[in-house]
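The structure's right below; bear with me while I get my questions together.
Note that this complex is displayed minus one protein chain, with the remaining chains in position.
Labels run A and B following the written order; every chain starts at residue 1.
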Amino acid sequence: MSTRLLVPARPRPGGRSALSLLLVVAFLLSVAAVAGDQVVGSGGGSAVRDLLASLLRPDISPDFLLVVAEATLLTASYAVAGMSVALLVGVPGALLVSGVLIRRRAARLVSVLGFRGLFATLRAVHELVWALLLLTILGLNPLAGILAIGIPYGATIARVLGDRLLDVPREPLDALGSAGASPVQVLLYGRLPLAAGSLAGYLFYRLECAVRAAAVLSFIGLGGLGLRIEVALADLRFEQVWTLLAALVLLVVAVDRVSGRVRARYVA
Amino acid sequence: MRSPEAPSTEHAVVLCAATVAYGTRTAVGPLTLTIPRGQRVALVGPSGAGKTSLLRLLAGQLAPSAGQVSVGGRDLARLRGRRELPALVGLLPQQLDLVPQLSVKHNVQAGALGRWGVLRSLGALVLPVEHPPARAAVERMGLGDRFEDRVADLSGGEQQRVALARLLVQDPALVLADEPVASLDPARAEQLLDLLGAAAREDGRTLVTSLHDPALALRSVDRVVGLRDGQVVFDLPPHRVTPAMLAGLYRLSEAG
Partner (left out) sequence: MTSDVDLELAQARVLPSPVRRRAARRRGWGGLVLALVLVTVAAWTVVLSQDGSPVPGSAEVARRTVGFVSDLLGVGRDATPAYLDPARLRTVAGLAFETVVMSVLAAGLAALGALATIAFAARSLTIGELGSGRLPSRLAFLLARGLHVVTRSVPEVVWALLLVFTIRPGVVAGALALALHDLGVMGRLGSDVVDDLDRAPLRSLRAAGAGRLALLAYGVLPQALPQLVTYLLYRWEVIVRASVVVGFITAGGLGYQLRLDLSFRRWTDVALVLLAYVLLVWTVDAVSSGLRRLAR
């Protein structure tokens, strides 16, 4: 048996080779653009040594673990609260951006185009930039943090959910329609269950992203793991930094696990 | 048995020079046909004979390009998109028409959506309540113990029976079925046709079904209509349909 025969003999489109070349060239150009920059900071060596040495002795004193637990709980709470706002924005948004409940063609087109543009704009701005903008208007309080996550995530969920609701098999929907179901009933008995499998996983993935976003709300001065990390770094308490990072990693892994459980049990 | 040509005071379906045309090509007709209430009719003929177009015409999914179709004495053209239509005409769903992620219960209850408001349909979906007609229909199909199971976990034959149960819950006077047994093995096909025939006979429904396999058609209906190129070639009770007629129906169309 010759191995040559086993390689899939797919024709390689010219576009793909050109693209690969383009990407490599772009990367090399970006390297060239920063080639002259001095990279290692002054006093970098000793800081790296301290940072790595402390990895072997993370702070696991009971007092500090309590602080870590509190910060972890706060970060998780910001993430969940932000996601609840995101769903409040995203679910109605999905109905508007997909137009599945609107019978009249012209009204549907207006809704789809208008909300598509609106959500694209809301989504383009990073959640921490949202946090900065909301800070100016709402002041430094938890609501600013929650909305900073809720608004851009809601816009993303609206679009993903909206596209999924449209991208379901035609036949069950037609059958429901011929049994006399209205658009709302077709949504409930057809589109939603047909799209549910992929969406449950997606929403948990968004929750995982929200955890990371919530962890850095210290960006605008709100509490949580990010603030603790920032404080520990400022005090050069590297052994605390590692404990806090471990808590963040565990939190993300936990969300991943719960997601897997829930999907296996309820949607699959 | 009543002869199909005999006039009846109670016609469930009346087609009057009805025509279906796609562009310049005529798929059905002009066709004039009456079907008395409670009669079970099989449409046979090779693929492309116009069976599906005729069924879609009767289901109100296609408007006739010429002529008139009335069901239960009402002009279908005036009923399109109206909520009375599902009580009058029901199309037997196929396997693909079910929502695999939902339970048997919810798929069958969907037959009642035409009569339910939004709140009731939402409640029936999320609350642990049962719609008695749905339970009865599923029991009748012999699937009582699968009531809460997901449709995706059922076999093809079982799914086809779930589809029939949904139609029973929809409770239309005229039942239409397009190749209801195309994806089933012979034993399950006979079982389903018997169930379909029984459902029509016991509840006094009119049944029009297309069947690719004429042997099955002859078994369970009162009347067989042979179609070719959108025209009626023969229209007889099953015992008067001869093998030669069937052979001719299929051979002729292959030549043309």
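Operating definition for what follows: contacts are C-beta pairs under 8 Å (C-beta built on N, C-alpha and C of every residue); 3 or more make two chains touch, one makes a residue touch a chain.
Please read these numbers as outputs of a predicted model, since none were measured by experiment.
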item: From B:130, B:148, B:185 or B:203, residue that would touch the chain that is not displayed; value: B:148
item: Identified contact with the non-displayed chain, of A:67, A:118 or A:132; value: A:132
item: Among B:77, B:126, B:215 or B:247, the residue in touch with the chain that has been omitted; value: B:126
item: Absent-chain interface as seen on chain A, which is shown; value: 1-3, 6-8, 13, 15-16, 18-20, 22-23, 26-27, 29-31, 33-34, 37-42, 44, 47-48, 51, 73-74, 76-81, 84, 120-121, 124-126, 128-129, 132-133, 136-143, 145-146, 156, 159-160, 163-164, 167, 197-198, 201-202, 204-206, 212-213, 215-216, 219, 222-223, 226, 229-230, 233, 241, 245, 248-249, 251-253, 262-268
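We take it that only the chains that are shown with their structure count from here on.
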item: Centre distance in Å when chain A and chain B are each reduced to the mean of their C-alpha atoms; value: 48
item: Contact set on chain A toward chain B in their complex; value: 169, 171-172, 174-176, 178-182, 184-185, 188-190, 193-194, 196-197, 267
item: Complex contact set, residues of chain B against chain A; value: 59, 61, 83, 85-87, 90-91, 93-94, 96-99, 101-102, 106, 110-111, 113-116, 118, 121-122, 125, 166, 170
